[in-house]
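Structure below; questions to follow.
One chain of protein is taken out of this complex; the other chains stay put.
Then we have chain A:
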């Protein structure tokens, strides 16, 4: 009955606070929409490359959708030309020597130029090989006609020369058909980011809101007043857990429905698993938020914990692949609660993983939550020793 009273109070307080509600439910959708469009446009970056004295064959080979060529005859230095016209790079040919200067202020553009050059090189090489084969074939044909004439004169039936084969080999074009295990050809980085963001948003908001709520209870004295009733410390924590947990579930559902209908992103795994993961994350964020709030003297100080406690978790949540990190960084990743939450979420959303694949992650999250829960019950002893 007391736990129910706690839940009811936490929820009524939350519902009265319209701005916090808006923050919790509207802000995530806004952020997601923004990120969605940001990553949509990144596919169409074009780099402009200045070319000087470059062979026309190489120029044609270089051309592609992402690279624009600008011929120049200016004698200014490459640096100057790039600066003046805001080019991404400049290619100068002197004899058979090519010099490439890259602006490198935008690594995406630099990469486009480099890969275009590589592609052009391969294109030209195969062409040259093809041409060589063709010339060879021609020579063989000429040779065989000469041979035939000679053998005819000698009265021997010649073997039919297989001239066509060489030519066919030279002009073979491969047709690639790509199959995607996860996602499709329209997949962008946003698809990778979405599950991570889904878990991060729940973690962040529950951490902040619950932490500040308990902090306010401490500073206004209501926590002390509350502990002056026969309520158990566990009942207070359970009340908080359930109250904010419900809001976290609503937030998760809202995000899932929004991404499904607005962005047409399919969630491959079970929606129940998505909710379960976020519920666990909310629990974890709540117990962490309540615990961290013990060390904050004011709301302002609570916000100061965000760069220390929350931001580092983003780096280890899978935005940067953890397996590529050096060993000691990987070790740090494994003590970040969000690493497990976002990891499990990515598995479910992108790869359709089931409970059997993610249960270790869930278990670790539960363990984290249990530790913080115990710490919370202990810190409340400061206010009431029984």
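Definition applied: a contact is a pair of C-beta atoms (placed from the backbone, for glycine too) under 8 Å apart; a residue touches a chain by one contact, two chains touch by 3 or more; residues count from 1.
Here is the rule we use: contacts and distances are computed from a predicted model.
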{"item": "Chain not displayed: protein name in its UniProt record (\"Heme ABC exporter ATP-binding protein CcmA\", \"Thiolase\", \"Biotin-dependent carboxyltransferase family protein\" or \"Cation:proton antiporter\")", "value": "\"Heme ABC exporter ATP-binding protein CcmA\""}
{"item": "Option from A:222, A:301 or A:378 whose C-beta touches the chain left out", "value": "A:222"}
{"item": "Contact partner of the left-out chain, one of A:1, A:308 or A:323", "value": "A:1"}
{"item": "Residue numbers in chain A that touch the chain omitted from display", "value": "1-2, 4-5, 8-9, 12-13, 16-17, 220-222, 224-232, 383-386"}
